[in-house]
Every structure is written in structure tokens, then in C-alpha cells.
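Yeah, one chain of the complex is gone here, protein chain that is, but the others are all in their spots.
Showing chain A:
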Amino acid sequence: MAINLFTTSRRWAGGLLVALLTTGYVYGQDLQVSDARASLLPGEQPGAGYFELYNAGDKAVVLVGADSDAFETVELHVSAEQDGMAHMHAVEQVEIAPGERFAFAPKGHHLMLIGREKALSVGDEVDVQLEFADNQRLSVTFDVVSPVSL
């Protein structure tokens, strides 16, 4: 048991090292994030994360999720209007082709930031890890803003 655990954690550590090295190389240059804002709603109500992704690389990237120490859960969602009704649902993934920009913007795709782990104020910054297929991660700093400013 002890040996298994040791082996597992060594494998984990190795994997993590590779992930860190490749993250720095691949997404540091080829994937650019701009205009990252997280709306802060009163009380315990969930907020939304907005940003723009630019894939400057020559391979498609697939965003599959997000995670943050600042929130219990972060989900990828999309809002849409159909026949005068506002709909929202979770999305599994978003693919961004080489050379394409993809906006997470009000009333469209957004991160749903659920369950604040600590108090936040307008003007704070929160880090969110964007998770991609092939286990790549990209840490993005979001400015905490009032919904009225969006």
C-alpha cells in the first residue's frame, strides 16, 4: 500500500512537472487571454466570468472547464435568447481554431462562479485556472467588477 502510494505520488509529481513545463511553453505564447472580468453580485449569488481568448498557435485548443480556489465550483455556461425567453445551460467544451478569437461575453458564453470561498470586493483580483483538453491549464487573473460596469 505504502509502496503503491509512493509510486503514485512520484508519477503525479512527474506529470505535474511535465504539465508545468509544457503549460509555460505552449499556452504562454500561443493562447492569449484579455479583458478578464468577474462580476460580483450581492450576497451569495453566483457571478459570471467574462474574457476573450485568442488562439495565436497553429493547433485548435479546446477549453473543457475551469477551477478556482476562490469559488466552490466554476462551470462553463452559455445564455441564449429564443422566442423572447432567456435560456441558460452548461456547455461541455469550447473549441477555438488557430488564429481565432472567442469571447466569453455578457448574454453569451460565460463562466458561472458559484459559492464564494472568501469575501470579495469590487477592485479585487481572483485567479481562475482554465482547463483544456490534453490536460493543459492556464491561470488567468480576473478583475472583480460590479455588474453595473459591464
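Here is the rule we go by: contacts are C-beta pairs under 8 Å (C-beta built on N, C-alpha and C of every residue); 3 or more make two chains touch, one makes a residue touch a chain; residues count from 1.
Simple rule for what comes next: contacts and distances are computed from a predicted model.
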Q) Any idea which of "SCO family protein", "Ribosome-dependent ATPase", "Serine/threonine-protein kinase RsbT" or "Peptide/nickel transport system permease protein" UniProt assigns to the chain that's been left out? A) "SCO family protein"
(Q) Contact with the hidden chain only, please: which chain A residues? (A) 39, 41-43, 45-48, 72-73, 77, 79, 81, 84-89, 106-107, 110, 112-114, 146-150
